[in-house]
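Every protein chain except one is present and positioned as in the full complex.
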Amino acid sequence: MRASAIGALVVAALTAGCAEAPPERTLAETRDGREYQSADTQLLETDAFANPGYLWLDRGEALWREGGDQSPSCADCHGEPAALRGAATRYPQVNATGRLVNLTQRIEQCRVERQFAPPLPYESEPLLSLTLLVAHQSAGMAFDVSIAGAARVHFDRARDYYYTRRGQMNLACHHCHELNPGRMLRGDRLSQGQPTGYPTYRLQWQTLGSLHRRLRFCNEGIRAEPFDYGAAEYVALELFLAWRAAELPLTAPAVRR
Amino acid sequence: MSIHRRSLLSATGAWLVLAPLSLRAAPRPIADLLRESFGARDIRDERVALSMPALAENGNSVALEVSVDSPMTDADHVREIHLFAEKNPEPLLARFHLSPASGSASVATRVRLADTQTVVAVATMNDGRLFAGRAETIVTEAACLDFLI
Partner (left out) sequence: MTLRARISVPKTVAAGSVVTIKTLITHKMETGFRRDAMGEAIPRDILKRFECRLDGALVFAADLQPGIAANPYLTFQTRIERGGQLEFVWTDLNGERHRETREISVAG
């Protein structure tokens, strides 16, 4: 049977019935992205000194305490970063204005509304560092996102996206990350595409990068047009991925090839 | 059930793109590089232990450890350790300067490797002797290369 037909069947099966019915999980067991890395890369991730992600974590901790004459620091409101343990597991979520926002956008909102600071570019070093700092507080915890109520429409849209073929290669996310994890694509071992280690230090980037950067790279890989950093489509996809990660613990700062 | 084999193969074929380091000049053999740095002096393959992973999944950052069997005394110590990767556009990776105060001749770093190759570490001793150690690492090429900088 052609993969497209299988994909269509899967989508049909998933979307059948009432829109509010709890969705079925498609992965029998979840595996962290770390498991698909070489021994050397895994060793770098677990080395609390040599893992370069800690350079960004240090920066995040410095920024956490930085305030101005008229603007409070993160610490002034929240105390220690550890006070936000668990926060990262609950994003993306629908905010008070009805918009689905991820952790980075929530931090940005805090900066602009509470610290009266100018907005930062999505993939900027300070915003990545703060996101990593907050994500790190939830290391070892699983995602706990809500896909009920106002979030459900975003979830359904992202799930459709996940199973829809696109780009010159005509592949859906599903083809690499659900049908073929563990198999080789030239020198790469395909993973389940889990979002648990972001922002991540990627050897290929030689720097820390966001999940949106990774998703843009995925889209380019299959020769599809990537969305912008912070695009609603990617935030919705983050929600679907966080739900799909089930019990997998967060691991930031992770290291990937 | 797996993806249709032919569609996966055609997809991977289209991913064959030029590596970003393709503008480099043809590599020179390690023997030439060593002669340039050390003249005709004898380099013995002993005393230097060079350790790298057998397989690196990205050449941008490969763990490397080098240690030299030396008492590191005033009378007998390592002065320098030179690292060469002959297939890199610039084969000299680094030069480390040690002294009796080092106590132990052992250095670790992370290097870039342009290709699968043998890296050579050359230790220069205080009395002028030269020792070398070698290690090969296979560098695998990623399926998708990220050109966004």
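Think of it as A and B in the order they're written, each chain with its own count starting at 1.
We take it that a contact is a pair of C-beta atoms (placed from the backbone, for glycine too) under 8 Å apart; a residue touches a chain by one contact, two chains touch by 3 or more.
Worth saying up front: this structure is predicted, and the values here are computed from it rather than measured.
Chemist: Which is it among B:Leu33, B:Met52, B:Val107 or B:Val139 that touches the chain not included here?
Modeler: Checking each option in B:Leu33, B:Met52, B:Val107 or B:Val139, the one touching the absent chain turns out to be B:Val107.
Chemist: Name, in rising order, the residues on chain B that touch the hidden chain in the full complex.
Modeler: Residues in contact with the chain left out: 20-21, 23-24, 60-62, 72, 83, 85, 88-112, 147-149.
Chemist: At which residues does chain A meet the chain that is not included here?
Modeler: Residues of chain A in touch with the missing chain: 49-50, 52, 54-55, 58-59, 206-207.
The working rule: only the chains that are shown with their structure count from here on.
Chemist: What residues on chain A touch chain B, complex-wise?
Modeler: Touch residues, chain A against chain B: 1-3, 6, 37-41, 43-44, 50, 168-171, 175, 179-180, 183, 185-188, 203-206, 213, 216-217, 220-223, 257.
Chemist: Which of the residues in chain B end up touching chain A in this complex?
Modeler: Residues of chain B touching chain A: 1-4, 7-8, 11-12, 14-15, 53, 55-58, 60-63, 110, 140-146, 148.
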